[in-house]
Structures are given as structure tokens and as C-alpha cells.
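In this view, the complex is presented without one of its protein chains, the others remaining in place.
So, chain A:
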Amino acid sequence: MEVQGGAPAAQPRKFSLPVDSEHKSTKFNIFSVAAPHMRTFHLSWISFCACFVSSFAAAPLLPVIRDNLNLTDTDIGNAGIASVSGAVFARIMMGSACDLVGPRLASASLILITSPAVYLTSIASSPASFFLVRFFTGFSLATFVSTQFWMSSMFSSTVVGTANGVAGGWGNLGGGATQLIMPYVFAIIEQIGATKFTAWRIAFFIPAIFQTLSAFAVLMLGEDTPDGNFGELQKTGEKAKDKFSTVVYNGAKNYRGWILALTYGYCFGVELTIDNIIANYFYDRFNLNLHTAGIIAASFGLANLFSRPYGGILSDVVAKRYGMRGRLWALWLVQTLGGVFCVILGLVQSLSVSIAIMIIFSLFVQAACGLTFGVVPFISRRSLGVISGMTGAGGNVGSVLTQLIFFRGSRYSKEKGISLMGVMIIGCTLPILLIYFPQWGGMLTGPASSKIASEEEYYLSEWTPEERVKGYHLAALKFAQNSRTERGKSLSKGTADAASAAAASPHV
């Protein structure tokens, strides 16, 4: 099933992009589809986008579905929360699956297993069945984790923020694109002659087939790493098969993963919540019709085309000069400003100012998502998947929480809920101040002396001495050396010589 790149070290592989010692690309060339780096980029963002299209396909068709299935506002709200809560658990599992079997198998399996939920949406006939199909379809949003893991495996530290940001952003925009696609598909099917209550059912086959085909493409054309797939690498011994419990424990005991899980809930989580409530907000507050309100809702999601990638690019640009400290400062600043604009959005009275503030708010909140995943690849090497999964899951938890606290029932008017959510964003972003890497520093303090803290020590500490004897840590050693760029320009020059001297010491 997979021929390229699986050949053993007999012939060194030629890459069309410049690569580092781990064969990760150091350049990000969007217009290329060359294997393995750029091809996997396109495969992963397209398949992730398909999952977003499916998960939010019901939203623009609700006016028809709610009459066909006799739904109440409570049923609709519950189904909306269900559509994002399934992925909480699934993202954590996906993280571990990526660490163990690789992102290609993990993501394609999930996409194929959840596509029946999308097909079966066509035969839903009650509020309960509608709830269930939205719940299970939402599991597919866990492909976010495999996308980020995959980009972190294919792209070097200088461009990993950009790669993660573009892949995540272009996938996310499926949530906005679906608000435009589904109504058009529905209208075309109705024109052909189906009645409303049948047309929406047929329409759901489009996202479902898109999902199935993208999974096939991933299986047939994708590669886990620049050196080949996990299965082959594990057979030839180049990659050691890791233990599930160790990987999970190693990830869970790293406090930085938990902090980012919390803060991601207040950029990505907020984005999901807004996806669910913003059309209704404009419809109710400014008396727009649902068609116009839907276009505004779509534009929020479509801003992901450039705002999330911009966050990733900003992370990499800032890291060139200021290293990891720059990445953390940029993340905290951008996400806090997102919170400020959220507060303002709930306070403005006029329609045109509201739309303008919403667009600015979307730019900051989505860029914060991109900036978060500029930091995630450096938290752990061994448990990259688990950390990505935790952070991703935290995003969905944030969405469930904000919808439950601010947008359920009639305790707060929608505008008050939006402003209060903005205050919560500002508060829950403060923990970023607590993130500290001994070798690079944190927001408020510089790195510890390079004599007692180094990239090698940080990453090798994830392996026990017995495992190091067996050589399991060698891949991590390469990553540690490549991550020295996170020291920033002014610092890395001075320590570069000392660092290369240390690196020259023989491997075990």
C-alpha cells in the first residue's frame, strides 16, 4: 500500500525541499505537492477540512431540519453542544494513537469510522437520532490532533508554527465554508425536484462522500514521517515501538500541556462557540434574515483562511529573534486582545460596528490558535501526540463550558454573554505567564544557566536511563539539537559553539 520512502537506509532519499538532520523540511512551499512534506500537508488539511464541513453541515440547514424532525430550541442547543463534546475524548485518544501507530493510520481510521454517522444523518427521524448523529460526527474533529502532529513531524522548528497554523486554519475554515456550501447544495437538489424534507437528507451525502474520499487519499498517498510509515520503520528497527501507558504518563505529568489545554479553550473553544451562536445573535439583535445572518456567520469561519496561518507565521517570525520567550509573549498578547475585542463586541449597539468588531475579534482569536500550536511542538518530543491531543481536547472543553455558562437558557442576554465570555478569555489567558522552559526561559524570566539546562537535557529526561541504553532516545536527540533555534538570535550566537561542542559528544 505504501512504496515510497519505505526503502531501508541503503539508498539515501532525495527530497525536493531542504531538510534538517531529521529530514524535516526547513521550508514551507504552499504551491508544491511534492512527497513527502508538502503532499502530506495538503492531504492532512483537506481531510481535516472535510471533517469540519461534516460536523457543522447541519447548522445552516437547521430551519428545514427543525421542522422535519420537530425539534425544539432545547433540542437544537443540546445537539450543538453534542457536536463539539464528542471530540474532547476523541482528541485525547487521537494524540496517543498518533504517538503509537502514526498520524496516517490514526486519522484515516477515525475519518472512515465516523463517516457512517454523516451518511446516517440522512435517515435521522427524531430529536434523539439527530443528537446522536451530531455527537458521533463531531468525533471526527479529533483529526485536528493528527494534522498538528503530522505537521510537527514533517516540518522543522523554524517553520513548524507556519505549517501548523496553515493546516489548522485551512481545516477550520470548513466550518465557515459549510455555511455556504450546504445551502447551495440543498437549493440545487430542491430545483431538481425533491421536496424540502428530502432535499436536506440527500444534501448530507456530499460532505459524507468528501470525508470518505479524503480518507482514501490519506491512506494511499500519505506518509507518517519523511523516512516512511511507522509500520515499516518499526519493522526495520529505525523506530522503536513505544508503550501506551508510558507515553500517556509522560505527557500528562508535563504541566505546560495542561496550561495550554486551558488557554486553548479560550481561543479555539471560543471560536467553536461563536460558530454555533453568532448567526442567531445577528438574527435576533439586529433583525436580519437568516440568509444574511448565515453569511456573516460564514465570514467568521472563513477568516481562518489567513488569520490562523498568520498566527503560526507570527510565532515563527518572533521566534527567529526572541526564541521561545517571543512565542509565549506573542501568544499571551494576541489572545488577551482577542478577549478585549470580545468584550467590546457585546457592548456595541450598531450593526456595522458589530460586524467590524466581530471581524477584528476573529482575527485575534484565530491567530491565537495558530500561536498556541507554535508552542505545542516543543513541550514534549516523546509524547507530542498526547500533548497535542490534550491541548486540542481543552479547546473543545472550553467550547462546551462557554456554551453552558453563557449561552444556554435565558440567564444572560446574548450580548451580555459575549462580553462576559471576553472577560473569561482575559482571565484564562493569564496562566501562560507560568510556562517556563529551563533552557529557554518563560515570559517573565530568562533561561537558567546553559551549564545546568540544555535542550538535550530537557528532551532526554523523557527517557529513563534503561531506555537510553537501548538507544530509544536517539531521534529525540536530533530534535533537541534542531530546537536550539528557540533560544532566539541574540542568545544562540554566543552559546552556539558551546552547544555544538556538547553535541559532538558521542551518542550512547
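The rule is simple: a contact is a pair of C-beta atoms (placed from the backbone, for glycine too) under 8 Å apart; a residue touches a chain by one contact, two chains touch by 3 or more; residues count from 1.
Simple rule for what comes next: contacts and distances are computed from a predicted model.
Visitor: For the complex's missing chain, which UniProt name, "Homeobox domain-containing protein", "High-affinity nitrate transporter", "Chromo domain-containing protein" or "Two-component response regulator ORR9 isoform X1"?
Guide: In UniProt, the chain that is not shown appears as "High-affinity nitrate transporter".
Visitor: Among A:Asn29, A:Thr198 or A:Ser299, which one is in touch with the chain left out?
Guide: Of these options, the touching residue for the absent chain is A:Thr198.
Visitor: Which is it among A:Asn289, A:Ser350 or A:Ser449 that touches the chain not included here?
Guide: From the options A:Asn289, A:Ser350 or A:Ser449, the contact with the absent chain belongs to A:Asn289.
Visitor: Which residues does chain A use to touch the chain missing from this display?
Guide: Chain A touches the missing chain through residues 1-2, 63-64, 66-68, 70, 72-74, 108-109, 112-113, 115-116, 119-120, 122-123, 125, 183, 186-187, 195-198, 200-202, 205, 208-209, 212, 215-216, 219, 231-232, 235, 284, 287, 289-291, 294.
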